[in-house]
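With one protein chain removed, the remaining protein chains of the complex are shown where they sit.
Letters are used for the chains, namely A and B, taken in the order the chains are written, and counting of residues starts over at 1 for each.
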Amino acid sequence: MTRKIRIPALLAVGAVAVSMISACGGKSDNGNTANPSESAKGSPTASSAPSGSSSASASPSAEAKKDITLQFWTISLSPNFDDYINGRIRKFEDENPGVKVKWTDLPYDAMENKLLTSIAGGNAPDVVNLNTGMTMTLAGKNALVDMNKEATEEQRSIYFESLYNSAKLGDSVYAFPWYYGLNAFIYNKEIYEKAGLDPNKPPTTWEELKQQAITIKEKTGKYGFVPTYNPPADLYFSGVPMISEDKKKMIINTPEALEWVKWNKELYDQKIVPKESLSADANYATDKYQSGQIATLTTGAAFLSRVKTNAKKVYDNTLVAKMPAMKTGKYHAGLMNLVVPSASKNHKEAIALANFMTNDESQLEFCKIVNILPSTKKAAADPFFSQAGDDPESKTKIITAEEAANAQDFTLGVKDEGKILEPLWKNWQKMLLGQMTPEQYLSESEAAAQKLLDEVNAAGG
Amino acid sequence: MFSNKLMRRQAGFAYLLLIPGCVLLLTFTFYPIVRGLPLAFTDYSVIDSTHWVGWDNFKRAFSDSTFGLALKHSLLYVLVVPVLQILSILMAVLVNNKLKFVHFFRVAYFVPVVTSMVAAAIAWKWVYEEQGILNFFLLKLHIVREPIVFMIETKLALLGVMIVTVWKGLGYYMMIYLAGLQSIPAELVESARIDGAGWWRTVRHITIPLLMPFVLLCSLISVMGAIHVFDEVFVMHGELGDPAYSTITTSVYSYKVAFKDFEFGYSATIGLLVSIIIMAISIVMFRYTRRGGLTYYE
Partner (left out) sequence: MSEPASVVSAAPPTIRAEKWTKKKILQAIVIYPLLLLTTCVTLGPFLWLLATALKTGDNVYAYPPQFIPNPITFQNFIDVFHIMPLWTYIGNTVYMTAMGVGLNLMLCTVTAYPLARLRFPGRNAIFFTMVSTMILPNAAGMIVNFLTIQSLGLYNTMLGVVLPSAISIFNVFLLRQAFITVPNDMDHSARIDGASEFRIFAQIIVPMIRPAIATVVIFDFMAFWNSLIWPVIVLDDRAHYPLGPALKYLNSTLAYNFPYIAAGTIISVIPIVLIFLVLQKQFINGMVGAVKG
């Protein structure tokens, strides 16, 4: 019996040993990293605005100019783009002696958690990769540096104005735009032929797109396409103003809006699009396309490379055309940004890094590795984006680059816009499921959003 | 029976054993709770300045229809508990036999427990999809004429998630019950048999009473788990509990409020309200099961 006891006992002893070793290791580790001197400050119950105290501390460190380490956080770019990012960082460090960059790439859903805890702990990163929604939420909480105030005209001027203004709140802009993707009309030739449609005549309007989808469903039983709904942006690009000039009034319930909502409702009710579109993301759409279950892939050109690696047969049957433009003639660019948290201790260097990572040279190099589009004027004008290739992927590149002239991200340009727009998302599913009519959808969402906007305006003053 | 000295020695030993654990619990469990409670009365957002808002968050919660919905779903979720417990006891009894391949079956039942939720969600979506495996069988067996889109039927979506919870939890509780069954001294069972007790009598008078501490433990854990269900919903239906909030639970909602809207204050309020409800339920449960589970062998 005593023999049997030993196993847990050994484990226990082992654990003590391990934890002691690690405790020692921990201390030596800690010597290398930034010491958490500010940890006392970020107490959760009484955290005074960190922006005030840290911007004050920014100037002395800028004077010192020596051995600054910038924390640069990105969202799931590793391991695929390790070489690219590390290469750019090395170049930046060479050009800026005394500045070191520590790159941390975070898994997609860990960003918010890590960012918030770091800010609370007084160890905010210096440059962070965020999408526009997150950028606006943080900007609304005064957590980001205003680029209009702190960046130079030279730094700001390299971007397309429409993309740069995506992160605009009042007179301030809180991010440098980075990369984005656009949709091309990617379709399966075989399914088009089976449906008796001419593969050389892809739709040029959304009405044609709908008619073709109906034909495909009737003739082949397959779905025409998988819409990935983004109700606020979709409405905006259909010509709905969304918000008044003075940012006081929501304008959602318009004839254009009703037309768009009904267009979607009809397709959904007639089962021309899968019921699962309701909560589908680009992964769902891509999976269905590469298994040959839907005729078209309208959810982003970057996904085409996935089709190429995963489903060669479908890829070989793939044709590409320009995506029909929405009513406004604009295309929705789901933008990735680089922001500088105001809690960063080195605003100047951080802005320089953010600008460097998004400059013409950096972006062009990035676009050459993966099918995305640059947010800077010069990079977009590069012959790379007009050089013809015959395979679907390079065609897609050219097509999306042409669309880029009319690309824009959608924002309301007010604080807490995520919250204000929530009714549009929430009710959209109810509407599609038949719990609401399209008319109710618009009137109720508008009223709810207006109420939230009033609250925000009242609080924000 | 024992001398006072012995009692004192025992108490001293008890405190000595308790110290390390209690220090850690105080630091990493109690302290955050104590620090977190006042947040329910603030507009704490981590990043922006914090103000005392009194009962505002509570008022908001009472008029927040999404919170109401989330609470309803969380309480509804407790329905998984009896199913989960009864099935896992049966499974434990089944694999407590001396059978060929019993180790294989134990592993097979335990695999869902160790599969990460992300992977499990991908697998289950494939089961539930319009062109998924479940519809494949339902259509083949002519049980349905049209495929059922389980993921977006508002009436079925929550049930679908509950099934995943049961699937993932069975092996977990089976393990606890198995440990419980195995620690029942074989002599007790054997002597009952010798006395002529049948299978059911043995189960009823020996196995079940001795298993009661485990049943209490598992039920409590599983009720907590059900009310606080997060992973399954979040991974399968997102932060808003698609479709149309039909799967949103209090944990998902409070996560969304905290980490998407940065309203930690309101999130803390939601947590507090849920806790009050759970406390009420627990008191009832403890009262009800006191005789079965909390008695000491003294």
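Keep this in mind: a residue touches a chain if its C-beta (ideal position, glycine included) is under 8 Å from a C-beta of that chain, and two chains touch if they have at least 3 such contacts.
Computed from a predicted structure; not experimentally measured.
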*Among A:214, A:370 or A:433, which one is in touch with the chain left out?*
A:370
_Touch criterion as defined above, residue of B:53, B:91, B:151 or B:248 at the omitted chain_ = B:91
*Based on the whole complex, identify which of B:41, B:109, B:150 or B:245 touches the chain you can't see.*
B:109
*Missing-partner contacts on chain B, residue numbers*: 2, 6-7, 9-11, 13-15, 17-18, 20-22, 24-25, 27-33, 35-37, 39-40, 44, 46, 91, 93-99, 103, 105-116, 118-120, 122-124, 126-127, 131, 133, 136, 167, 170-172, 175-176, 178-187, 189-190, 193, 198-200, 202-203, 207, 210, 213-214, 216-217, 220-221, 224, 254, 258, 264, 267-268, 270-272, 274-275, 278-279, 282, 293, 296-298
*For the chain that got dropped from the picture, name the residues of chain A it touches.*
1-2, 4-5, 7-9, 11-12, 14-16, 18-19, 22-23, 25-27, 29-30, 33, 36, 39-40, 42-44, 75-81, 102, 104-110, 113-114, 116-117, 120-121, 123, 282-283, 287, 290-293, 302, 306, 309-313, 370, 372
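Note that only the chains that are shown with their structure count from here on.
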*From the C-alpha centre of chain A to that of chain B, how far is it in Å?*
34
_chain B partner contacts - residues on chain A that touch it in the complex_ = 44-50, 112-113, 116, 119-120, 137-138, 141-143, 274-276, 278-279, 293, 343, 416, 418-419, 425-426, 429-430, 433, 435
*How about chain B: which of its residues touch chain A in the complex?*
35-36, 38-39, 42, 44-50, 66, 129-131, 149, 151-152, 154, 237-238, 240, 242-245, 259-262, 264
